[in-house]
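I'd like to ask some things about the structure below.
The complex appears here minus one protein chain, its other protein chains still in place.
Which chain is which? They are A, B and C, in the order written, and residues in each are numbered from 1.
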Amino acid sequence: MTIESDAGTRQAEADPSKAQLTNASLELTPELADLYRRFDEANLSPLWTQTSNVLTFHPMSKAVPFRWRWADLYPLAERSGELVPVGRGGERRAIALANPGLGGEPYATPTLWAAIQYLGARETAPEHRHAQNAFRFVVEGEGVWTVVNGDPVAMRRGDFLLTAGWNFHGHHNDTDQPMAWLDGLDVPLSDYIDIGFFEYGTERVTDESSPELSRSERLWAYPGLRPLSGLDEKVSSPIAAYRWEYTDRALTEQLRLEDEGHPATVSQGHAAIRYVNPTNGGDVMPTMRAEFHRLRAGATTRPTYEVGSSVWQAFDGEGAMIVDGVRHQLDKGDLVVVPSWVPWSIEADSTFDLFRFSDAPVIERLGFARTRVLDHP
Amino acid sequence: MTIESDAGTRQAEADPSKAQLTNASLELTPELADLYRRFDEANLSPLWTQTSNVLTFHPMSKAVPFRWRWADLYPLAERSGELVPVGRGGERRAIALANPGLGGEPYATPTLWAAIQYLGARETAPEHRHAQNAFRFVVEGEGVWTVVNGDPVAMRRGDFLLTAGWNFHGHHNDTDQPMAWLDGLDVPLSDYIDIGFFEYGTERVTDESSPELSRSERLWAYPGLRPLSGLDEKVSSPIAAYRWEYTDRALTEQLRLEDEGHPATVSQGHAAIRYVNPTNGGDVMPTMRAEFHRLRAGATTRPTYEVGSSVWQAFDGEGAMIVDGVRHQLDKGDLVVVPSWVPWSIEADSTFDLFRFSDAPVIERLGFARTRVLDHP
Amino acid sequence: MTIESDAGTRQAEADPSKAQLTNASLELTPELADLYRRFDEANLSPLWTQTSNVLTFHPMSKAVPFRWRWADLYPLAERSGELVPVGRGGERRAIALANPGLGGEPYATPTLWAAIQYLGARETAPEHRHAQNAFRFVVEGEGVWTVVNGDPVAMRRGDFLLTAGWNFHGHHNDTDQPMAWLDGLDVPLSDYIDIGFFEYGTERVTDESSPELSRSERLWAYPGLRPLSGLDEKVSSPIAAYRWEYTDRALTEQLRLEDEGHPATVSQGHAAIRYVNPTNGGDVMPTMRAEFHRLRAGATTRPTYEVGSSVWQAFDGEGAMIVDGVRHQLDKGDLVVVPSWVPWSIEADSTFDLFRFSDAPVIERLGFARTRVLDHP
Partner (left out) sequence: MTIESDAGTRQAEADPSKAQLTNASLELTPELADLYRRFDEANLSPLWTQTSNVLTFHPMSKAVPFRWRWADLYPLAERSGELVPVGRGGERRAIALANPGLGGEPYATPTLWAAIQYLGARETAPEHRHAQNAFRFVVEGEGVWTVVNGDPVAMRRGDFLLTAGWNFHGHHNDTDQPMAWLDGLDVPLSDYIDIGFFEYGTERVTDESSPELSRSERLWAYPGLRPLSGLDEKVSSPIAAYRWEYTDRALTEQLRLEDEGHPATVSQGHAAIRYVNPTNGGDVMPTMRAEFHRLRAGATTRPTYEVGSSVWQAFDGEGAMIVDGVRHQLDKGDLVVVPSWVPWSIEADSTFDLFRFSDAPVIERLGFARTRVLDHP
């Protein structure tokens, strides 16, 4: 459902304090106090004292817009590499973005986990599997292979790599250089709705070879071709790695087609692709959407409100995100969180590349999608 | 995905404390303490100190199994009727089940809201609409009409009534007797994922007439017939009321067919129907499933683990629910909450009728469904 | 795809002879004649001499609009009852509408079979099953039970009865009166695309009882309820009988709602329902759509072109169908065939009830649907 205007929203915008409803105003008589005490004893809670918490005129996330600098993250990850071994128990040397609005929880948004994961030279993160869905996005570096169900998958700058739920996976660094990358998971949502299962796998990865291409790519990563041995339904994409080569080429061609006068971009100067499950054309996993955006120098996007939250990572070039009216200038690797129904837009100073992931599949599958795009910046 | 056994589960069952993983065990050196301080300052949180919170061998809900007695609820609702007016601000005289494990939140489970709503003689609850989905189930009484988008819908014992998201609705009591019923909403999930919109409607209901059947039923409630004027896609059911007459007849016939030797019941002596959206055969709303179960005297169900939570309400007859090994004898109106992956079973002393609602559509749409049924009670 | 105008169509309408393209005009030189001979020998056929057969500006069915009078059909069926036994070999005493445009084939349209089937007092049509889908519609009479996979289904005036593909079925007349009804099958299409399988069943029906309701109705025919024992996917409806009682009530209520000022009818004075598969809200079978229409006295429909063919049967009241500009006054039981892209409309002299079936699911599933509705009669 796309709406361009909405009474509740306008009301809230005129006076942000009006975003929440008011509770019933009742004098707290002794009788009422007694009733409330009895509610407490009976594990009950009246709506009329909670209305303002339970109902809002528009989404009012506890999560706040926030930017993390890669220049801050990377040294801390590096330092962790010196002080913290990777292995069973901790499982991963991952450092999660903790949204300042979420009370110290290691959550970027109420639904999304985003972390920098760091693997030192020749290190191995042991195999395990969990019901939660995960992906990796590589903003710089190479040399680690993530092994998904025994299939070694090279990780290189610009690659988007999948580990859908309940697949065994471990990582090993095949080089003498450390490597760090972005991990994205649906852990906050998954934990909230109580769906987590976990199993340990092997201490070392089950296949330590270092092939250029994973078996999943060799079987699945062709435009419009599907192996006859893989016709069954797949809720998540069978492609373990979406290579930068294709993402870059697709975006380059969209802008060229625009130059040639053909429809190809989302809006003037704004190319974008969605990573999809080739077996159904939908999102790569049931809980997370991933996209890559490229803006020409000088291009901007219109301020947009969306139900659902997202995390952006600057990949290349110079530009800024304006979130809820605040301008965040971004360098390579910087991360920005956009909570639900907080307006965002992008301004590109040079050609500006950004990776994005969000909980949009959750919002859409549950029937809650709404978008509001302002006419003017 | 149905699994009959699972290593993680068995491990956890042998020793419940093993349900959660352990964190990395590291000596807190000054260097590490300094690193942790820098994480805090940078709004970061390491996984390795949180592993046990983030990952569990199987779902470990903060919500606990719990039973509320209708004999406790109703008098408190009645007393609220004396002390608390219904109207703007509070919006509804609804008293929510507050799961003892959820820290005082007015939530039956992390995803489900369940409340007793009470409307005194001749009272009106004003109209409003919200993105959250809602339903009513009537365990006793009659005389209230819920008006959904201007369509007055009578509420009577055994009826299941829908108010899918973003439909205006209010309630008015057309009699000199009070009435109370069960409200079910997806508020806890909806609030957690930040999807809420709200608008006020009129103070009085927009149609105060008291028809036997709502317009939605007159248009839609026929077996296997669809109006040609209603061929568009509908994410939620267009039937505003699922009448007890049909539920009762369907269950009666299932047991008769079983007596005649034909497959009709879920298991021996256990009849059950799901309320569905007639336009697609799926759940009535994208976030909540509703079912009605009837067991013959003496019938039992096998202990079942399911991903996702549910709320049961005893409707008629004598019997018990065994949840996580604890037996809850149930009388009419009593409510039982079953958190995710907590085993439950039913034992019927007489013919035993129960209403159930759950977050199963959420779990299934997001690809997390698992069920484990034990062979023996 | 709905189109209101179309260059090809207009062109054809200005001069119907222009509906077909012209072939290439070539002088038949000896060299060309030799080439054509060599084509023949090689089992080849050039497009350029066939263009006018293969391609048309709009659908140009060989089938023609036609009306059959029930007053003609019934006596012939009755006479067949005297002269032709029912039993193995012939299988059914069914007399098919043979569209005058289809060269004597027993086909109402290229995709649809329509026949009057007649069963004398106490007669039995033996059981068999075939991949082809079938239904019955009863324009008058009662007393026959069709037994579908062992489930006896009473047939009465106004009922619509299903025998989806590969279900065993036989019929037996439990009375001392003959009975005749309309059979609809996808035989012409099914035979054309070579999908037919057939198996003999028992000589007598497997259950000779005469229940009021079939087991399928007792399990499935409730508004918005689905048995938990029947959650698997079903390509065809599990409801064996759609009773007149519900069809009549649904249409009556649509017209009443219209009277009360609420949207319910397809157009002013035109109520209609589609028979649907309750497990998915779609057509009852993958190849045939069935609907029932009721027009108020004086109501008319706008002339409509549709891709795909249909068969109408007048059920009650007085009125006419105008097909390709020709007015067919209809009495109870009269049948009218509307080929693809031939305009049709209805005029009601009294309240006018009509049953309709069509190949619309085929056209829609294969992506060929188009409709054109004229603004004026």
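Following the convention adopted for this analysis, a residue touches a chain if its C-beta (ideal position, glycine included) is under 8 Å from a C-beta of that chain, and two chains touch if they have at least 3 such contacts.
Note that this is a predicted model, so its numbers are computed, not measured.
Trainee: According to the contact rule at the top, which chains on display are touched by the left-out chain?
Mentor: Looking at the complete complex, the unshown chain comes into contact with A, C.
Trainee: Among A:126, A:278, A:333 or A:367, which residue is in contact with the omitted chain in the full complex?
Mentor: Missing-chain contact among the listed residues: A:278.
Trainee: Which listed residue, C:176, C:194, C:212 or C:232, touches the chain dropped from view?
Mentor: C:194
Trainee: So one chain is hidden, and I want to know which residue out of C:35, C:297, C:326 or C:374 touches that hidden chain in the complete assembly.
Mentor: Checking the options C:35, C:297, C:326 or C:374, the one contacting the hidden chain is C:35.
Trainee: Have a look at C:122, C:327 or C:365 and name the one touching the chain we're not showing.
Mentor: C:365
Trainee: Considering the whole complex, not just the chains shown, which residues of chain A touch the missing one?
Mentor: Residues of chain A in contact with the hidden chain: 215, 217-229, 231, 237, 239, 242, 246-247, 249-250, 253-254, 256-257, 262-266, 272-281, 284, 291.
Trainee: List the residues of chain C that touch the chain left out of this view.
Mentor: 6-9, 21-26, 29, 31-32, 35, 38-39, 42-51, 53-61, 63, 66, 68, 72-73, 76, 79-80, 83-85, 87, 89-100, 104-106, 110-111, 115, 130-132, 165, 187, 189-199, 235-236, 285-287, 307-309, 339-341, 359, 361-363, 365-368, 370
Methods note: only the chains that are shown with their structure count from here on.
Trainee: Enter the minimum step count from chain A to chain C; a value of 1 means the two chains touch.
Mentor: So the least number of steps between the two chains is 2.
Trainee: How would you label the chain A and chain B contact, same or different, if same means the shared numbers make up over half of all numbers there?
Mentor: same
Trainee: Suppose each chain is reduced to the average of its Cα coordinates; what separation in Å results between chain A and chain C?
Mentor: 51
Trainee: Which whole number of Å gives the spacing of the CA centres of chain A and chain B?
Mentor: The separation of the two C-alpha centroids amounts to 29 Å.
Trainee: Multi-chain contacts in chain C: which residues touch at least two other chains?
Mentor: none
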